[in-house]
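See below for the structure under consideration.
With one protein chain withheld, the remaining protein chains of the complex are depicted in position.
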Amino acid sequence: MCALFLLSLFVGKYPFTIEGLLAGDERQWLVFKMLRLSRSIVGVAGGFALGVAGYIYQTVFRNSLASPDIIGVASGASAGAAFGILFFAESLMVTVSAFGGAFLAVVFTLLLASIDRSGRNSTVILAGIAVHAFAQTILMSLKLIADPEKELASIEYWIMGSLNGINSSSIGINVALIVISMIILIVLHRQALILASDEGEAKMLGLNVNGSRLLVLMTATVAVASVVSMTGLISFVGLVAPHVAKRLTRNNSISTMVLCGIVGACLLEAADILARSVAATELPVSIFTSIIGVPFLVFIIFKGGKGHE
Amino acid sequence: MSNKALISARDLSSGYGKKQILSDVNLDVNANEIVALLGANGCGKTTLIKTLCKIIPGSGEVLIKGEDASSWSARKFAQNCSLVPQKSGISIDITVLDVVLMGFNPFLYLLGRPTRNMLAEAEKLLDLFGIADRKYDSFQTLSEGQKQLVIIARALVTDTSVVFMDEPESSLDFSVRYDMMNTLREQIVGKDKCALVSLHDVNLALNFCDKLLLIKDGKISSVIDVHSEDRSSMEQKLQSIYGSVRLMPVMDEAGKESLIMVKA
Partner (left out) sequence: MKKIMALLLVLSVVFMTACSSSTTESEVGAEVSGNASYPMTVVDQAGREVTIESEPQRLVSSYYITSSLFIALGIDDRIVGIESEPYKRNIYELSAPELLDLPWVGSPKDFDFEACVALEPDLVVLPLRLSDVADKLEKLDIDVLLVNPENEAGLIAMTELVATATNTSERGQELIAFIERVKTVLNDSLGDAQPVSVYLTGNSDFLSTSPKGMYQSDMIALAGGKNVAAEIDDTYWVEVSYEQVLVWNPQYIILAANAEYDVDSVMNDESLSICDAVINGNVYKLPAEAEAWDSPVPGTILGSLWLANVLYPDKITDEQCYDLIEEFYETFYGFSYSSITTAEAA
């Protein structure tokens, strides 16, 4: 991860020279601080957050296919971003709107799920699917009224995800939120694990099940929303990073959770390095998260399969 | 050895949705006692345990150690009671040791980590159940019986005064059942703890439990005091649940008499 981070600092369109930076070339330093560094930080922090959040969703929902979208986070963020693009032109407002959309979707999901008093995990997933579908409908309607030349293009590009628009002035709050939510999730790791057992079982292990579940999911959602509101949707990281990490460690200790974050960070950082350097233009980062992630996952499965013979 | 009631239920009723399953159950489980719940499938044993654990809501009163438990937080409840569910819902890869250590959760603060003593305690129980060599393996790789033992270890690893067990013997081998019940007695009797255990195996109940609560149609139909009742009275009560059964005395080498139930 560190190596990728360092590599990321030195890959990009603007030519940096070690001498130039050491000699204190003002222009190089400005670009370095303002753009390159913040983009690399977001790559690492965002990937970490997506990996850990994916782990949390998969654990709490006891569903190895769970990803931020299962409770409507991603589609909520998309609809929010589309709303922002259509109704407020400013990029900051798009970020806020995407964040709001993601958050609203989760609140809505959990509210819907709380109607069922039994509080089963499957209810949350079902509610998530409903909210996801609803958010998709809103997104579709927004796309329909969007100007195909301008707004539609923005929405499409946003949905594909990119770390391109990031600069030092726009990341502060989001990165802070990511760091805080990561700390909370690491602290709550034990609770998250207990949530992976049955409702009654968890309760008899001293857990306020509904409260803990709400707290853990909300924290993970804040992290995901902070990432996607900066970058647009980034697919696959939240799904694949936990699988890779769990295959590597074969348990769910706290180190597995951190490993999820590290795998996620590596994946996103590597994907972003490619996204910015493969072509003369900026490419959507999600293409590369899948291109790198899938073979890696296959490799891990293959290796894991052999190890168990 | 004190004899106070650790679990008391008064007029306990509950059910799922509109369907009432338990009605007006009254029971007491005293310290240093192991009480068995016996009854046919679907008679309400599991519902009774879940209601006592506040997992499903019910009406009536539940006293734990003489206190009304209805206002307790989940944490406080779990500090006093532990549960072995019929089947654990853990479906993720997690080490056996970590599963047992989950039992300490009600005693740990937010940032707390299991102490060395807790670790030693957990390893001791795993050793007792003969699965110490699997402690770093994933829980998912264990057999059903081994999983059950791990969950039992999780319930016994802390010194909660009350232990609820829902058919703990169901996936255990014949001899492992006896070892498990022996361990349970060691952990309960003489330590001012108690256990309420629902069982299918009546012979386990006759040999390891102090009282048997016979449940029929959501009610406690009769109570057997294993230590003081005579054989024919017990036989009669058991027949009301199991039909034509007989209790046969058997004598072990030391001359100690015990009873086994056979289907006539």
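For reference, chains read A and B in written order, and residue numbers begin at 1 within each chain.
We take it that a residue touches a chain if its C-beta (ideal position, glycine included) is under 8 Å from a C-beta of that chain, and two chains touch if they have at least 3 such contacts.
Note that the structure is predicted; figures quoted are calculated from it, not measured.
Q: For the chain that is not shown, enumerate the shown chains it touches in the whole assembly.
A: So, spelled out: the chain left out of view touches A.
Q: Touching the left-out chain: which of A:S154, A:S181, A:S197 or A:S286?
A: Only one listed residue reaches the unshown chain, and that is A:S154.
Q: One chain is left out of this view; which of A:V31, A:V107, A:L126 or A:I287 touches it in the full complex?
A: A:V31
Q: For a quick check of understanding: of A:A3, A:I115 or A:A280, which residue touches the chain that isn't displayed?
A: Once the missing chain is taken into account, the touching residue is A:A280.
Q: Could you pull out which residues of subunit A are in touch with the chain that's been left out?
A: Looking at subunit A, the ones touching the missing chain are residues 12-15, 27, 30-31, 34-36, 85, 89-90, 147-151, 153-154, 157, 162, 164-165, 167-169, 276, 280-283.
In the analysis below, only the chains that are shown with their structure count from here on.
Q: Would you pull the subunit B residues touching subunit A in the complex into a rising list?
A: 50, 53-55, 73-75, 77-79, 81-83, 85, 88-95, 98, 102-103, 105-108, 110-111, 136, 138, 164
Q: Which residues, counting only subunit A, touch subunit B once they are in their complex?
A: The touching residues are 58-59, 62, 187-188, 190-191, 193-194, 196-201, 203-209, 246, 250-253.
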